[in-house]
Structure formats: C-alpha cells, structure tokens
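For reference, the structure is listed below as structure tokens.
The complex is shown incomplete by one protein chain, all other protein chains being positioned as in the whole.
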Amino acid sequence: MLVNRKLILAHFWLAFAVFGIALTLGAWQMFIRSPIGTWLSNPELYYRSLTAHGTVMGYVFPTLVAMGFGYAISESALQQRLVGVRWAWTGFWLIVAGSVMAVIPIALGRASVLYTFYPPLIGNVFYYLGVVLVVVGSWIWVALMSINLRVWRKANPGAPVPLAMFANVAGSYLWAWTAVGAALELLLQIIPVAAGLKNTIDAGLARIFFSWTLHAIVYFWLMPTYIAYYTIVPRAIGGRVYSDSMARISFILFLVVAMPIGMHHTFADPQVGAGFKFIHSAFTALVALPTLLTVFTICASVEIAARLRGGRGLFGWIKALPWDNPMMLALAFSFVMLGFGGAGGLINMSYQLDASIHNTQWITGHFHLIFGGAIVIMYFAIAYDLWPHLTGRELIDVRLMRTQLWLWFIGMIVTTFPWHWVGILGMPRRMAYFDFGDPAIAPQALSVTFSAIGGFILLASGIMFIVILARGMRAPQVDAGPYRFALAVHEPRTVPVALNTHALWVALMIALTLTNYGYPILNLALSSGTSVPAVYVGAQ
Amino acid sequence: MSTQDTHESVSAEVAARVERRWATIAVIIIVMMALLAAFAGIHRATMPQPRVEITDPSRLHLSGEFVESNLGSVLEANGNVTVRAIGQQYSFTPACIVVPADTPITLRATSADVVHGILIQGTNVNTMLVPGYISEQLMRFTKTGDYLMPCQEFCSFGHEGMWGKVKVIDKTEFANRAKGGGRLSCVGQ
Partner (left out) sequence: MSARDLFTFSNPHFTRGVGITAAILVVTAIAGFIVLPFAQPWVQFANVWDAICSAAGVPQRAASVTAPDQTKRLSEVVLTSNTLSRPSQEAIGRGATLAQRCAICHGPTGISRADSPNLAGQYAAVIYKELHDFRSGARSNAVMSPFAVNLSDQEIADLSNYYAYLPRLPAYHPTPQLPKPNIVIYGAPMRGIAPCGSCHGSLDNKTGSPWLEGQSEAYMKAQLQAFASGERRNDISQQMRNIARAMTPQEIEQAAAYYASQPPDVVKAVD
C-alpha cells in the first residue's frame, strides 16, 4: 500500500524534470561539437553545459530516482507505512536546495570545472557546497531505509526480508559508503581552497578520493535497474524469479565488490602504485560476476514467463513473450545495451586494453550506453510501472510508451556505437570543437555526425517520456491495487542470516576499502611536497 | 502434501545446481580473462609505471629533469631513447616530439599546472599528467610516420586547442641528428 505517494511523486517529477533539461543540454553538446555545428566562439559555453549536464545526470537525477523508488519499495515490499516521513521531506528539500545552490554558479559560468571537478582546477565554492548538500540529503534517505527495515524486522522476527527491500537497502549502504570518497575530497581538499582558506591542493590525492566514488556510484545508479530486473519485470510479464537466493547473492556481491575497485579509473595516473592498480584490476574482474549471474537468472525468469504462455523450443519461446508489454521491451533493450556496454566495460577494466581508449570518446560512449542506455531505460520502465499506483490514474497510451522505448533504444545505439568507434580512432574527450577539415581527423566526421543525430533521437524520446507521465497525471482514475513485486519460483520460507542481513557484507566492503584504499590515501595525505598551486577557473 | 513438497524441493535442487554450474562457468571466464591480461601485460611490456615520482610543477623550469634545455628526445648510451615533455595550459613542450622507429623509448612527462593527458592517436601510448607527479610510459614504434598527440583531459577553456605532434623517423636518421648531443625535437619542421 503506497501511502506517501506525494513524496515519491515529488522525487520522480524533480528527477525527470532535471533529466529533461540535462538531456536537452546533452543534445546541444553533441550537435555543437559535431561537423553539423559551427565552432563556438566562446568555448566556455560548452564546458559550462558539460558541467551542468554531468552534475545533474550524475549527482541529482539518479539519486532522486533511487530515493523515490526506495521509498516506494519500503512501503510496498514491507507493507509498512514509511517511518520518518518528515525526515524524508527534509532530504528532498536538501537536494532541491543543493541543486539550486550548485546550478547558479554553473549557469553564471563560475564553475565550469565539469562534474569530475579535477583539481587543481577550482570553481566557485557554492558549486561544491551545493553538491555536498545533495549528498547529505541522500544520506537521510539511506538512514531511513535502514530504520524502516529495522522496524519491520522487529515486527517480523526471523522472516525473510522481501528481495526488493533487501536489494534496496544494500544499494543504500553502498551509496552511503561510496559517497564518502567524493565527500572527503570536497570537504577536506576542494572546499577549503575554493573558499580561499588554502591555495594549494594535492591533485593526485583528490583523484584517488574521487575514484573511490566514481566507480561504485554507477552501481548505485544500477541498483534500481537490477531491482526492476528481478522484482518487477518477471511479475509484469507473468513469470517468476528463477532463484531468490542467487538474486540475493548478486546484490551482496555488488555491495562488497563494487566499492573497492575505483582505481581502475586511475590506471593511467602517475600517483598510484602499480601494485594497487593490479589489486583493483583483479577485484574489478570480480564485479563482472554478479552481472553475469543476473543475466542468467533474468533470462531464466523470462523463459519461465514464455513457457507459461506456451512457448516451445530451444529459442522459440522468445516469440511467445509479451512483446506488446512495454516492460518486456524495456528489459530486452536494456539487456542488449547491457551486453554491449558490459563488454566495453570488460575492455576498460583490463589495463592493457584500456591503454588504447583511456579518456577517448570510447569512454564517453561506454558510459552513455550502459548508464544512459541499459540503466535509464529501466528507470523509464519503473516509472511506467509505478505511475498508476502513485497517481491513481491509468497510463492509457501503451503504444506511445512502446514508441518512446524504441526511440530511446535506437537513439542510444545510434549515439553510442559511432562514439565507441571514434574513441578507437583516438578522438580525445571534452573538447568544445574539432577541426574535421584536417585530413588527420576527417575520417571521424561521419561517425560524430551520426552520434549527434542520435542525440536528437534521444531528445525526442525524452520529451515523449515526460509527455506520457504528464498525461498520466490527468488520465481517467483507476484503482491499480496494491503494488506487488515478483515472486520467486521457490519462495523462501527461511533465508540464511547472511543472505537476510547486510552487516557482514557492509563489514567486508569497509574492510576491503581499508585494504585497497587505505595506504594510497594515507601515503599521499601524509606526504609533504605533493600539493600544487590551485588554478582558479574563469578568472578574468 | 508430501509430493508437492518433494516436487518443490527437487526442482529447487535442480535450479540450485543449474545456478551453481553457471556461477562456476562465470568465475572461470573471469579468471581466464584476468590471467590473459597479466600475460599480455608482461609479454607486451604494457604495464603501469613502476614508481610514483613527485615533483614541483611551478618550479619545473628552474631545476631538475624538466628544465627547458632538457626537454625533448635524447639518445642514451645503450641505444634507447628517453623523451621528456611538459604539458601545460595549452600546449606540450616540445610541441613536436621526434623519435626513432624500432627503438625502446621511455616517455617521461609531467604537468606544469593542471591535469592534462597525453594520447598518441593510433597507439596505446596514453597517460595522465597530474601536477606534482611524473608520468612514465614505455613505447616502441615499428614503423615511421606522423601522429597527432592531443591532450585527452579537460584542462580548462583552451583544452580544444591542445594538440601536439609526434614524428617517428628512421633510426639511422635519428642517430645522425643525435650526434651533436642535446635534446631533439621536430619543432618548426
């Protein structure tokens, strides 16, 4: 029973509103630096847009989706009214305040440092403070997820935690811990310099702190998607989850191994020792495991739905799936993009293969494919699935939903595949314009043009998405019934304590962080002579 | 009741076995990939730099390895070549790096101000330049040719203009040029 619908809707609406703005900026960025745009006479505008796009898409949009979805899961899966609603609203307003505080300096061109804010480039202090506020708001959500689960456990001692909530809380703990890296970088290093209290900063240490956050944050973004894979899609297409315990193990593996692997983002950095690069590389290989497990379990779960509908044969059952159901489409598209994006990820995590494409447009193509593609298309699906339960009105235009999803999928392929290709050709990242007339890079022009066209397809799809949701606010009323999650083929009556609690895995996550990050951080933090002068951006 | 339970527990076992088998396959795939990476790294000499070395970016021009007269390519006694370069807002020095083909080359570079990157297009020579730290990468070109060398990390508003060049020339031609001592570059050529 979803009681706090306004709370959840507020999170989703704000998420999708800022998503729409950032998506528009993204399409403009693709256009303006492609052969079909003219060179910006003020390249700072490109970097300003890039900062806004990255900050919103990375720090604000997915956080709000995870939070809103998390509140919905807490109430529905636990069948318990949300405890701490006032705190939840406080968290929401903190995010609003932080976003506004950050966006103002960005819009004024005082914080064009990009969302990775690599010092010693330093922007306006309020940009960084705004990001900190957003993170603090999200930590309130983390606390509430933990508290709500504890209240439920007291009322249901020994009972198996519903899978959706188990995964949701795991994701929240992962986020809380992974945000600490960027928080330390901001609070201990960047903000004092931006505020004028210091004027030197250890750029290498800052990159290490940021790498702590930079990888696991994508798993935080990924959690709602995987929760939807396991607990929404099987139900929506009339199937069952193949294995409840494997699902739990996958989420547990994410909780433990997503975090202490961030230094594969610093493979090419000179301030990290080769031994630690190797350890992180090995553990990064491990994090492929839960995704491989998930792909198997979800395919098996989907096959169950197909065979229940009369599907036959080794692969013939695929035809029997409910392809007119937007949830089925979203899952299929997500898996295709996950396959390609995941393969790209395997390349990135291998030091030797990464050397060819590090910081080229391959990387940008990769994370747009996996995040903008595989992950965000499931955010759409989650919204479509939840909307009638939040608004009390039905989403009528199923055909439009399918079209929107098709456009997003096609748009993402058209945008990101050529992007990967130009990355292999060596096109560098983050440039406001390129001289495609020069014969050395002229071969890249056509691919970049395709990507720009893809950007417009995505924009159209994004607009469609918002129109569908807006229409859904005014559609005929309907009683969608209680929000339900997928059942497992073998619903667990009891679950081993390690698969029903998080303490052990959080402890392992923290322990691995200490072993994998402890020395590199302390090493540089305690070294004198590694700090360099700050370079303030936009000083005129 | 018992047949239902038995049936359920049998199928639960089947499911568990199938999942375990897949998990084993997945682990084997991953381990193989990791071993392949380690092998490729050693066999092809593409390993991360072996040490962390620190320096002071605002004083590079005063003393030490990256003073202006020491930037460029130098032929070492053992026939290898060392290239020293600086990345700064918004150019590399030397702006055109000249190296011989078929020779082990060590690139040593650092940043004079903010984070830059060095990428030699068409190769896997690709490293970050973080102010305060020295980057080192090994490279070897099998044939002669010209390459573009853009900066691949945002270094503020002139980043889009930061493109260097690399010229790979014949080994003997390089040796001839290197006879006079000093540091070579192809700046102005």
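First chain written, first letter: the chains are A and B, and each begins at residue 1.
As a working rule, a residue touches a chain if its C-beta (ideal position, glycine included) is under 8 Å from a C-beta of that chain, and two chains touch if they have at least 3 such contacts.
Please read these numbers as outputs of a predicted model, since none were measured by experiment.
Only one of A:P157, A:G310 or A:G481 touches the chain withheld from this view, namely A:P157.
The chain that is not drawn here is touched, among residues B:V99, B:I134 or B:A178, by B:I134. Touching the missing chain, out of A:G20, A:P192, A:G273 or A:G392, is residue A:G273. Listed for chain A, the residues touching the missing chain in the whole complex are 39, 41-44, 157-158, 199, 256, 271-279, 282-283, 286, 431, 433-435, 438, 440-441, 496-501, 503-505, 507-508, 511-512, 515, 519-520, 523-524, 527, 529-530, 533-540. As for the chain not pictured, it touches chain B at residues 38, 41-42, 45, 47, 50-55, 58-62, 64-71, 86, 88-95, 104, 112-113, 134, 138, 148, 156-165, 181-183, 187-188.
The rule is short, and it goes like this: only the chains that are shown with their structure count from here on.
Between the CA-based centres of chain A and chain B the separation comes to 28 Å, rounded to the whole angstrom. Contact residues on chain B toward chain A in their complex (touch as defined above): 8, 11-12, 15-16, 18-19, 22-23, 26-27, 29-31, 33-34, 37, 40-41, 44, 46-54, 56-58, 89, 110, 113-115, 117, 119-136, 148, 150-160.
Of all the residues in chain A, the ones that touch chain B in their complex are 43-44, 47, 112, 114, 116, 118, 120-121, 202-204, 207, 242-243, 245-246, 266-274, 277-278, 281-282, 285-286, 288-289, 292-293, 296-297, 300, 346, 350-353, 355-360, 425-426, 428-434, 440-441, 489-490, 527, 529-533, 535, 537.
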